[in-house]
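The complex appears here without one of its protein chains, the remainder shown in place.
Naming follows writing order (A and B), and every chain is counted from residue 1.
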Amino acid sequence: MNLEALFSCLSSSACAVTQVSTALIIGMLLFMVASGLSLIFGVLGVINFAHGAFYMAGAYIAFFTYQATSSFLAAFLAGAAGVGLIGVIFERFVISKVYGKDILMQLLVCYAVILIFDDLVKMVAGPEYKMMGMPEVFALPPLELAGGFVPAYYVFMIGASLVIGLGLWLAIEKTRMGKIVRALAINPQMVGALGINTTLLYAAVFGIGSALAGVAGALAAPTRTLTPGMGLSILIESFIVTVIGGMGSIVGALIAALLIGFTRAFGAIGFPLFVDGMMFGMMAIVLIIKPSGLLGREVTR
Amino acid sequence: MTKTTKGISRRRVLKGAGAVAGLAVFGTPHIAGAQAKVIKIALPTILSGRVAILGTSSRSAVQLAFNQLNDAGGINGRKFEVVDRDSKGRPDEAAKVTRDLVNNDGCEIVIDGEASSGSFAVHEVVRDLGILCLHTCSETSSLTADPKQFGKNVFRCARQGIHDAVAGGSYAAKIAKEKGLKKWATCSPDYAYGRDNTAEFLQYAKVFEPSIEVVDQLWPKLFAPDYTESITKLLQVKPQAVYSALWGGDLVAFIEQSNLYRLFANTAYFSGGLGDPPILSAIKNLPVGLNTAYRYNKTFPNSPENTAFNDAYVKVAPNEPTNWAWQNYAAAQFIIEALRRTNASTDSSVLAKEIAGMTVKQPFGGSGITMRESDHTIINYPVAWGKTQSKAPWVTDYVDTEWSKILEFEKQWKKEKGYA
Partner (left out) sequence: MTRSGMLRDAVIAIVALAVLVAIPFVFTKPSLRDFLIYVMAYGLLAMSLNLLVGLTGLVSFGHAAFFVSGAYMFGLLMQSGNVSIPVAMLITVAGTAMLALVIGAICVRLKEIYFSFITLAFQMFIHSIILTWVSLTGGDQGLRGGIPRPPFLGIDLGNSVALYIFCACVFMICIVVMRQIWQSPFGYTLRLIRDNPNRANYLGVDIIRMKLGIFVIAGAMASVAGMLLALFVSGAYPEFGFWTTSGEAIFMIMLGSSQLFIGPIIGAILLRLLEHFVSIYTEYHGLVLGLVILAIVLGLRRGVADFVVEWIERRKAARAPATTEHTACAKEGAL
């Protein structure tokens, strides 16, 4: 424990800026993954354990698109749309068959999908490490801000995640469709009785939630190594985020993701050995005090 | 459901399951009667998950070696078959798979392509079975240096932590002296190998250049996808040089993410794991002038044998050779030489007696790599360090360390550890 280092960092603007940006870099990408997980749970009541595999799929799709087109925009869109499509297919042909069954059945099919995806990636892309490389547009020296440094790409990444997150929140809170989706989460029979095609809506929500994992994968591809099995660690972290924030709450996911981001960024300076324990500890404490998470509502399904 | 039917069905199911299990385990087509001709070599290794490349490159190398032998007519009319199996990176699975390969598939020699913790599990199994085994991927010194771990028929054909530490330490000290690098930091994965490797490197770097001072040590998690917090911490601490035991995909991510912060513009970098060609070619933006240990290079040594190995390897494998590839290929050469000398004996202790103390000319080591008799581990393998450049073959200017120097410090180290 080195609180002195922590305080001296907070009092120097250079250190504070760099570490706060670090927290945002870690937190926002985590938020992209966790918000999809949370959205799917909130509306469909399904814990999509295959979400990490979707993140991996997004990264690989972006990687191959970038290789083919050399356009980061195309890679980004392909990652999002491709994984969205995978999500819809997965919902229609697999997950929808186990709605209402116990959670173990859902867990099992997700486990199956993780196994299948990991091997498919190994078959198609090989077992070796892949790196997409930084697109030309972002190949700039890091921006200097009050003595601290923030790489240009990360500024874009944080901005893109914020915009997407905000768009998602607005769509759910302020649009008619969002209202219907919220109603669907609470009373699907009633929504169906109003003549709305709930089957289609479920598939769409699942697709959007998955696309968010695809977005995160595509955003990560220029800076993170692509290997089969890369979805595993992000799954655990985003799972912690969703539990702390409250399953089903987008704002909760944002707060919890930033909490994890700040814990990691400043933990690296103040208490490097306890960062992991802190994360599980926070999850346990939240579960004991308020099982439904910071902003979640109690679900009884 | 009534109780009686439950009872009956349970019995029936139990019997059925037992029968299936019995039938299945014995009906294996792999216990061929043709054992007299083909000699099977077991290769338990990791073929799935994040370090699958360790297993696939080990497998390609071992297969290459034995296919070359088969094509040349085998030994004494006998041919060889490599039977690989995935342990999924789980030590208990590695132990079970190894037992299976020996007991069920009839393998008579084991090449253990497990990473560190798996290799200790396999070590227990092969000592128990008394079968000939060469560990080819574990670099942990204690596996062979600790006399408690000694196995009559067990060897290690892989670089060893202590050798690397002396070679790396002396190389780093020389550069530190030249360039006045006094403030050092480390950034290594938080697990046994990362911590031991880093501590040993620093120990010898300080022995050779006492002015080196360690200002900070960072321990990101193994397989962490993101190193931003460690990189920005390094920016705060501003060391003149960084040592890192990161390897594989972790290292690729670390280098690319560091590039975003221009970390290597003012900081010298020393890496134990950067020298693998698949890593070097995966990094899109490889900075020039990073220091790395030799892991494999097709131009070092610049000999026809090495070129031939590289060309033959890339023909059968999906990647360029890795550190694991040369270690496995070298292990296969030791086994093949022992088989030649004994007219293809499959008696483990006979083969082991040949391998102990054997020196074989290899594409990788100048005058040949030796399997030291006293502790069953290799010496005289390449321990050079080089500098990165921006195009293939990626690393050049290799500087070798004298093996006599390494062995001298190793002797001292063994005494300190109570191993000798």
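Here is the rule we go by: a contact is a pair of C-beta atoms (placed from the backbone, for glycine too) under 8 Å apart; a residue touches a chain by one contact, two chains touch by 3 or more.
Note that this is a predicted model, so its numbers are computed, not measured.
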Which shown chains does the hidden chain touch?
A, B
With the missing chain put back, one of B:Arg90, B:Lys183, B:Arg262 or B:Lys414 would touch it. Which one?
B:Arg90
Among B:Asn67, B:Ser117 or B:Gln217, which residue is in touch with the absent chain?
B:Ser117
Tell me which of A:Leu10, A:Met105, A:Ala125 or A:Ala152 is the one touching the absent chain.
A:Met105
To test your reading of the contact rule: which positions on chain A touch the chain that is missing from view?
47, 94, 97-98, 101-105, 107-109, 111-116, 118-120, 122-123, 236, 243, 247, 273, 276-277, 280-281, 283-284, 287-288, 291-292, 299-300
Interface residues of chain B (partner: the chain not displayed):
3, 5-7, 9-14, 16-18, 20-22, 24-26, 28, 30, 47-48, 84-86, 89-92, 95-97, 99-100, 103-104, 116-117, 120-121, 124, 128, 140, 148-149, 191-192, 195, 222
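As a working rule, only the chains that are shown with their structure count from here on.
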Chain A touches which residues of chain B in the complex?
47-50, 52-53, 55-56, 218-219, 221, 223-226, 228-230, 232-233, 235-236, 248-250, 252-253, 256-257, 259-262, 278-279, 282-285, 318-319
Touching chain B in the complex: which residues of chain A?
9, 14-15, 18-19, 21-22, 25-26, 29, 118-119, 122, 126-134, 141-142, 149, 151, 153-154, 220, 222-230, 232-234, 264-265, 267-269, 272-273, 276
